[in-house]
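Left out: one protein chain. Kept in place: all the others.
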Amino acid sequence: MDNNPDQKETQHAMQPEDTPELRALYKGFEEENLIPLWTQLGDLMPVHPKPKAVPHIWKWSKLLPLAEKSGDLVPVGRGGERRALGLANPGLGGNAYISPTLWAAIQYLGPKETAPEHRHSQNAFRFVIEGEGVWTVVNGDPVRMSRGDLLLTPGWCFHGHHNITDKPMAWIDGLDIPFSQQNDVGFFEFGDDAVTDYRTPEFSNGERLWCHPGLRPLSALQNTVSSPIGAYRWEFTNRALDEQLALEEEGHPVTAAPGHAAIRYVNPTTGGDVMPTIRCEFHRLRPGVETAVRREVGSNVYQVFEGRGAVVIDGVTHKLDLGDMFVIPSWVPWSLQSETQFDLFKFSDTPIMERLNFGRVQAEET
Amino acid sequence: MDNNPDQKETQHAMQPEDTPELRALYKGFEEENLIPLWTQLGDLMPVHPKPKAVPHIWKWSKLLPLAEKSGDLVPVGRGGERRALGLANPGLGGNAYISPTLWAAIQYLGPKETAPEHRHSQNAFRFVIEGEGVWTVVNGDPVRMSRGDLLLTPGWCFHGHHNITDKPMAWIDGLDIPFSQQNDVGFFEFGDDAVTDYRTPEFSNGERLWCHPGLRPLSALQNTVSSPIGAYRWEFTNRALDEQLALEEEGHPVTAAPGHAAIRYVNPTTGGDVMPTIRCEFHRLRPGVETAVRREVGSNVYQVFEGRGAVVIDGVTHKLDLGDMFVIPSWVPWSLQSETQFDLFKFSDTPIMERLNFGRVQAEET
Amino acid sequence: MDNNPDQKETQHAMQPEDTPELRALYKGFEEENLIPLWTQLGDLMPVHPKPKAVPHIWKWSKLLPLAEKSGDLVPVGRGGERRALGLANPGLGGNAYISPTLWAAIQYLGPKETAPEHRHSQNAFRFVIEGEGVWTVVNGDPVRMSRGDLLLTPGWCFHGHHNITDKPMAWIDGLDIPFSQQNDVGFFEFGDDAVTDYRTPEFSNGERLWCHPGLRPLSALQNTVSSPIGAYRWEFTNRALDEQLALEEEGHPVTAAPGHAAIRYVNPTTGGDVMPTIRCEFHRLRPGVETAVRREVGSNVYQVFEGRGAVVIDGVTHKLDLGDMFVIPSWVPWSLQSETQFDLFKFSDTPIMERLNFGRVQAEET
Partner (left out) sequence: MDNNPDQKETQHAMQPEDTPELRALYKGFEEENLIPLWTQLGDLMPVHPKPKAVPHIWKWSKLLPLAEKSGDLVPVGRGGERRALGLANPGLGGNAYISPTLWAAIQYLGPKETAPEHRHSQNAFRFVIEGEGVWTVVNGDPVRMSRGDLLLTPGWCFHGHHNITDKPMAWIDGLDIPFSQQNDVGFFEFGDDAVTDYRTPEFSNGERLWCHPGLRPLSALQNTVSSPIGAYRWEFTNRALDEQLALEEEGHPVTAAPGHAAIRYVNPTTGGDVMPTIRCEFHRLRPGVETAVRREVGSNVYQVFEGRGAVVIDGVTHKLDLGDMFVIPSWVPWSLQSETQFDLFKFSDTPIMERLNFGRVQAEET
């Protein structure tokens, strides 16, 4: 579908003449809980998405110290549940929403601390930018959290975290809290005040059962809504991206675009997204690559994992360093630029858009 | 999934002690666009859905006169596009939303009037409670609108309406405008200032091609996102419900529940919902039937088509007459009661909930 | 996929020299139940399908008298089960197979006769070329059989037939017996020696519940493997085809090809084929139409329902009259020609080919 630039961007109607009768009519509307379409069509049905959410960059160099300070001042435990700082989109009026659909936060767990178990309808993941020493226990299965790992907590799975070391650890959380809150779909239940299993195995049961490429246990032939892989290890992600770039060098068109390797984390029972509302990907640019300018329906959130580069949003260039996070609201044009090899973790609400047939992408020719 | 009644309904955490240091920390959060989870968990993640939307009944005896009065005072034409009065849920702060996801309106077209063509990403339908004489032209195909008919305008189809008679006509519109606005997915384009085809055939091309039960044109073997049937005629709906009740009387368990016939309008290319975000159904109760108390994730909107009865929402009984409309927000318990044979049209956002795996239903044993 | 005309059609290998040692080796193969590939590759893996089945036409003017004569001489009842004459493809060595996958037969039921109930894994349908007065009882639901109707008996449904009139009736049966026999998938069970319900309703329960276009009973939201519509009535088929031709005349490209209307009978719960192994369609040509020459993987069987025309198979023209049946084996080229308006019922094994990804079609440009 093309996007017509000539389309008048406003739909301000000629409004009816202001008469006593019209005022009486409007008063009648109010009494009966009615609102006329003709006074607000342009807002309700814009020519293209006009998000209230704005593009924004959060610097890791600011986030981390505030998280550390919270570690000193704010206890973690039953009730508050998590020491998490939600990234609040400046356009969304003081809500802890990074976009209308997504929540992103930095979570911080001090030495020997435990975040108690609970479960909720909201789908969640964690991605680890640095550090180690925490295990997240998901439905009783302890999962090690290490640098570069993506850890899943699909909706309605019990989960808690504990830190076995003398050092704190910080990571990012992604959830569909705003979508869930806006659409009244969420349930929540407390679990154990501690975690149910304090063991610290190198690999979770889920990994041991499922992380064998192309091999499916005969005891698990029923497809699952979310991925049964609780931990996507950095070692695999890194190797997959390296291989794409090596294959490209050997002449095989296997990268997302020239110099741009990328993988999507998927549910091995279906080959589809890891959770029904959240897409997770990892992108690697060779040095000196600039991606095509692109805009798409839905919200994209990135975190820099390694290297240096920039994002150009709506024509404005923002330098990026390790750990920096940014959000691209719906239909805002953007591209990436790399100085060094540039690694980025990405998540988005695209599964929502695609499953409801609202997806649309517009990309500059390359 | 069970719903635990013993679950404490509040999650008010012990908050950290208010100190100058904490205030400094909170100020730092504000500067960096961060919001802590621990101060607002209960709102973000309630124990069960706690919709701001409230149950509400709109009386047809109030709606129709206001629509008629609008016909006198407000022109219809390019810009305002439609003479439609949105049912505004009293809990949703002055927005023309009947629920967080759905728009419902009464639309009114005067004698010989034309509502000009446009198209939008939002999915739309019309349901006709009374009257006749209007044709809606969808992607160039004129579709007669008559009492009891359901007319579809799936996302991105051009459409306009025109009234060929000397009498006005009113009907209801249902759309996913709030969902679309909230999630920044909508595109809009003007079309012809009139309608592109003023012919008034009894049956649209879509019906002539598709309304033969179990027969699919060989020229249309590709499945479509939304139903290719633009008009679901009352004659068929009525007969389907009559047959269910007759079969039930003959001893066959084909009704939704004893004395309760019901059909879902579906896309014949898939057997699934008519549009990706909106479910449409029609329900018929024999006299003296009371349905099981039920609550479900998502929003349901009903309009009384024929007969008398009541809806019991959260324990409160509301009498219902012809044309009355009501909304049941997410997870609010409700049931229907019939005095006479009682016919109701229903639409809901359940496809959203089911496609994203948030669906949950709790029904009293019957 | 292209079909390479230059490909050498034989794969006769140079065979190893005939020596005593080779003979000893071949004897060893025989003793150990081994057969070398190199002696028979061309037969096992031909360049394109080389069916043993041959194209063949059965004249209704011959079939019907033989069926009538059977009615005089052969009783119908438990054991033989059905007075059915299988159309035996002359290329298939004396088996009652019209193709490697399909069985087609003319079945004949005398005045007041009953064919007893049984069920089997094999999927079955009946199509009625003429006559009336028989009801087939499928899982206890009596289904009227009339001219132009398609009646389904999906695998493992009990079924029997009875004739309420003083006149005999003949019709055709289609099943996947050869496929089932060849692949060892069939189960069979006797049921009642009579039929379980001798009532003669105009419409079956299945029709009363399901034959409302685009309307699905709320009590039947689970998709079914085969269509729940037991009877596809001629009235609907005829109207659907008429409408396609009328729409074509009005300028809409809704026919399968110019002058060629066609419908596929489908399962309303999925929009797909009526049964997992058999596709059923109905085709109508305007007078003087010639279809594109076409060949496809799989077997097609046609019966002339009305009008006069011809089929050109592999370059040879065969005149066709009412009731005539013919089979086109896999990859044999063919086309249809009409003199008058020409109506044909068709069935095929294409769902097998498509579900297993063996489908291939080659059609002359038109």
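A, B and C label the chains in the order they appear, each numbered from 1.
Just so it is clear, contacts are C-beta pairs under 8 Å (C-beta built on N, C-alpha and C of every residue); 3 or more make two chains touch, one makes a residue touch a chain.
Computed from a predicted structure; not experimentally measured.
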Missing chain: touched chains present in the view: A, C
Identified contact with the non-displayed chain, of A:Y26, A:W210, A:Y302 or A:F326: A:W210
Selected residue (touches chain absent from view) among A:N33, A:Q181 or A:T269: A:T269
Full-complex contact with the absent chain, from C:P55, C:G110, C:P142 or C:G155: C:G155
Absent-chain interface as seen on chain A, which is shown: 205, 208-221, 223, 227, 229, 232, 236-237, 239-240, 243-244, 246-247, 252-256, 262-271, 274, 281
Residues from chain C at the interface with the omitted partner, ascending: 1, 3-4, 7-8, 11-16, 19, 21-22, 25, 28-29, 32-38, 40-41, 43-51, 53, 56, 58, 62-63, 66, 69-70, 73-75, 77-90, 94-96, 100-101, 103, 105-106, 120-122, 155-156, 177, 179-190, 225, 276-277, 297-299, 329-331, 349, 351-353, 355-358, 360
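Note that in this section only the chains that are shown with their structure count from here on.
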Partner chains that chain A and chain B have in common: none
Distance-maximising chain from chain C - centres being C-alpha averages: A
Distance between chain centroids, defined by C-alpha means - chain A, chain B (Å): 30
Chain centre separation (chain A, chain C; CA means) in Å: 52
Distance from chain C to chain B - Cα centre to Cα centre, in angstrom: 43
For chain A, residues that touch 2 or more chains besides their own: none
